[in-house]
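Have a look at the structure below, then the notes.
The complex is shown incomplete by one protein chain, all other protein chains being positioned as in the whole.
Coming up: subunit A.
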Amino acid sequence: MKVRVLSIPVQNQDKALKFYTEILGFIKKLDIPLTEDNRWLTVVSKEQLDGPEVLLEPAPKDFEPAKIYQNALFNAGIPCVQFDVESVQAEYDRLTKLNVDFTVRPTDMGAARIAVFNDTCGNLIQIAQLI
């Protein structure tokens, strides 16, 4: 078995694609039409083009339990996924200039530094680096 795809539930795929590519810097990899308004839509890290794809899946739009679960995580401040970055502080500075909201500012946890931001698609995302 290989890790090829991980999914992030999003409320609006167009909005999510815009945020993940234009703000976070991911690259669109696959965009396959499925039903009228749902697509198999994946992005990859530009630093890891052969790495796992992030599937921006519209489950919360069509499946109520997914929406409830997403909202519960969000309201508790719990990130749905974590991405590695070279420098949490540099990424925090870059993203705040682009008006991204952080719920956890850069914080040291032992030998790791973390921060958490709102992806505007219903999720919180944690970024982390080893220090």
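Details
One rule holds for everything that comes next: contacts are C-beta pairs under 8 Å (C-beta built on N, C-alpha and C of every residue); 3 or more make two chains touch, one makes a residue touch a chain; residues count from 1.
As a convention for this text, contacts and distances are computed from a predicted model.
Going by its UniProt record, the hidden chain of the complex is named "AraC-type DNA-binding protein" among "Ion-translocating oxidoreductase complex subunit C", "Xylose transport system permease protein XylH", "RNA polymerase sigma factor, sigma-70 family" or "AraC-type DNA-binding protein".
Annotation: of A:Leu30, A:Leu98 or A:Ile131, A:Ile131 touches the absent chain (contact as defined above).
Across A:Ser7, A:Thr21, A:Thr103 or A:Thr120, the residue that sits in touch with the chain not pictured is A:Thr103. Residues 50, 75-79, 103-104, 107-111, 114, 116, 124, 130-131 of subunit A touch the missing chain (whole complex, contact as defined above).
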